[in-house]
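Not every chain is included here, but those present sit where they belong.
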Amino acid sequence: MQLRNKDILGIKDLDRDEIELILDTAESLKWVSNRDIKKVPTLRGKTIINLFFEASTRTRTSFEIAGKRMSADVINISASSSSAVKGETLIDTAKNLQAMSPDIIVVRHGSSGAPQIISGAVKASVINAGDGCHEHPSQSLLDLLTIRQVKGQIEGLRIAIIGDIKHSRVARSNIYALTKMGAQVVVAGFPTLLPPEIEKMGASIRKTLDEAIIDADVIMMLRIQKERMTGPYFPTEREYSMLFGLNAKRLKSAKSDVTIMHPGPVNRGVEISPEVADGPYSVILEQVANGVAIRMALLYLLSGRKHEESRKEARDENNN
Amino acid sequence: MQLRNKDILGIKDLDRDEIELILDTAESLKWVSNRDIKKVPTLRGKTIINLFFEASTRTRTSFEIAGKRMSADVINISASSSSAVKGETLIDTAKNLQAMSPDIIVVRHGSSGAPQIISGAVKASVINAGDGCHEHPSQSLLDLLTIRQVKGQIEGLRIAIIGDIKHSRVARSNIYALTKMGAQVVVAGFPTLLPPEIEKMGASIRKTLDEAIIDADVIMMLRIQKERMTGPYFPTEREYSMLFGLNAKRLKSAKSDVTIMHPGPVNRGVEISPEVADGPYSVILEQVANGVAIRMALLYLLSGRKHEESRKEARDENNN
């Protein structure tokens, strides 16, 4: 089985079979990062461009490591050094990069829809690595992989997403993904940070953090994204934390086998307390590790490779 | 046949045989970028340093992809993170890099002559990737390759170069290159942007855009380089565009098989209108694709490889 589209622009475009294909492939390829020699020749001779209009150490590094562990050539372009400052349009930038024959372009951009615009202008596959307040599909897929590893399955689970839903592309991608996989999603957050369309996406709204987490199998805390806020959405960080920050005391009302997730970087003491972030329920670092595996799977599948071969390729001694 | 010098500092230093050698080698190596596995082991174990004192996504990316597709190790250094800010001289920077045994140093610098200064201080080959208002030889070579592919030959053609000649290292390199190859060059532009020495270089001046393009086989539009202008050279962009911008209406007075070129990034609506930039006469994106091939050829030839082997190496299945 292969992916239907040439791009990964959002979870909205993927069906459940495709999501499971990506998760299964990631599980095969994850093995590569656990070995002494973390390299397979799978994508040798492929050119991957990381085109980042917004800075992001974590996501860029994750894609770069994923590409290099499969022997691809990875080229990093950051917006500050880009033609953008010389007045070139986004489509011109995309067409110019296409003329250099890349196989995959990974795009992060502050404006929703930018990866789609680029996709329309190029023959290469485009992966959306986060666009404005729209989608961040690889983050959502790594969240699914983490949930599946911890809970065994995703179907039937109840997931609470807490915090700044409005500015969170992670929340948006996860609501699409989790409902497609048969989970129930509830959200809670400051009223100013809960856009009305959220219920149309399949999530139900609860008024308080306590009501949202009481029957949750998984709690996803969102990062307060000050860098994306254009005005005051809540009085103070302290007040935000008192109402929607997760700490050990509050966690007592949750299920005894609850799993705590956070897409990072964590604002310690604001949306989540250090003892919860570092505590026994937290899988925050497993999420990061799964991020490399998911990105390897996306690069692998978009290069036309078949999942059926991934397990063999990852383990084949002769590949080294 | 091999190149005579260790460096590519400018077209001025190349003779016609060498230019043809580079174009022929680029045509052989271009094949690599059109394959599924875009990689040959030709420059394995060579160290290429991209030393960019000016930001340039396009040129840096083109050299980086060219190097990596031939399996070289490519190291990017940008001025903002360089020792320049700590007060080191250009020659000290060069000698320090040389001590790390690079094979080729690709230099872009805002001051004319900087690559030559570096060349004198190092044993490595130096490629000028644009220095001040002086030369940009790899851009000119990719222009020649594009013209040769479209027109079959360069000799005898009439080429019009339009716009900001004064600040354009591309114009300077192309006037040298095209006259060496037996083409006739005419230039036109705002009087303040036409330096008097241009006629000594072998180009003839025409007063208006219409006079320059009427009998041209190729029209090269130059980018208005606001970032290099130290004062007002023309009243407004609108006025510039009215006098020296190329649009569909004006193009009617050109030959029916005219070819339109632009070194990019394009200021759409200023020096060239979108319908011309994207129209049937435009080869702007072919120029970019040929850029990778030309840079592969330069890296290849400066590493002491022979053109005669390039076609075989590029096609050899066993190379993968």
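So that you can tell them apart, the chains are marked A and B in the order they are listed, and the count of residues begins at 1 in each.
To be clear about the criterion, contacts are C-beta pairs under 8 Å (C-beta built on N, C-alpha and C of every residue); 3 or more make two chains touch, one makes a residue touch a chain.
Being a predicted model, the structure only gives us computed values, none of them experimental.
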item: Full complex, copies of the single sequence (shown: 2); value: 3
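Convention: only the chains that are shown with their structure count from here on.
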item: Angle of the C-alpha superposing rotation, subunit A to subunit B, to the nearest 5 degrees; value: 120
item: Geometric centre distance via CA averages, subunit B-subunit A, whole Å; value: 39
item: Subunit A-facing residues of subunit B, complex; value: 33-39, 55-58, 60-62, 64-65, 68-69, 78, 227, 264-268, 285-286, 288-289, 291-292, 320
item: Subunit A - residues contacting subunit B, complex; value: 44-47, 49, 73, 75, 77, 80-83, 85-89, 92-93, 95-101, 103
